[in-house]
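Would you mind keeping the following structure in view while I ask a few things?
For this view, one protein chain was removed and the others were kept in their places.
Here is chain A:
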């Protein structure tokens, strides 16, 4: 990918609401070229979606999230793809990663209660034929997500005017 598109991505990653005009000014590029770059990134699904980072612990309607380590037997000819798909199509699954090491898939599952998540594991995930074992870890608190500290403490502590 060319350097210009990478820079555009970095600026959008910091704040997805930045306008093409602002990005163009910050990069010293013509606005139409930045608009074109963004359009291409969207078409190519490099930019998949513009979604806010939400600190759910501040929302009354709290959620329970678990990370589940899943060991599976890969399928002949398809490896992990088919099983990964069978798992990620469930709406309660928020993310699925293929991992190196002691287990194969790391699955993030979200529910309203502990029970809901437990039921998902015992009723939907474990019964899948290729699933050999699962280990469920409930998340107690999120400090940082996607490079963003959810409760920033440092802030700007500088004096207002200095030489």
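Simple rule for what comes next: a residue touches a chain if its C-beta (ideal position, glycine included) is under 8 Å from a C-beta of that chain, and two chains touch if they have at least 3 such contacts; residues count from 1.
Criterion: contacts and distances are computed from a predicted model.
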| item | value |
| --- | --- |
| Options "Thiazole synthase", "Aminotransferase", "Phosphate-binding protein" or "Nitrate reductase subunit beta": UniProt name of the undisplayed chain | "Aminotransferase" |
| Touching the absent chain when the full complex is considered, from A:11, A:64, A:93 or A:106 | A:11 |
| From A:27, A:41 or A:150, residue that would touch the chain that is not displayed | A:27 |
| Those residues of chain A which, in the complete complex, touch the missing chain | 11, 15, 18, 22, 25-28, 154, 156, 158-163 |
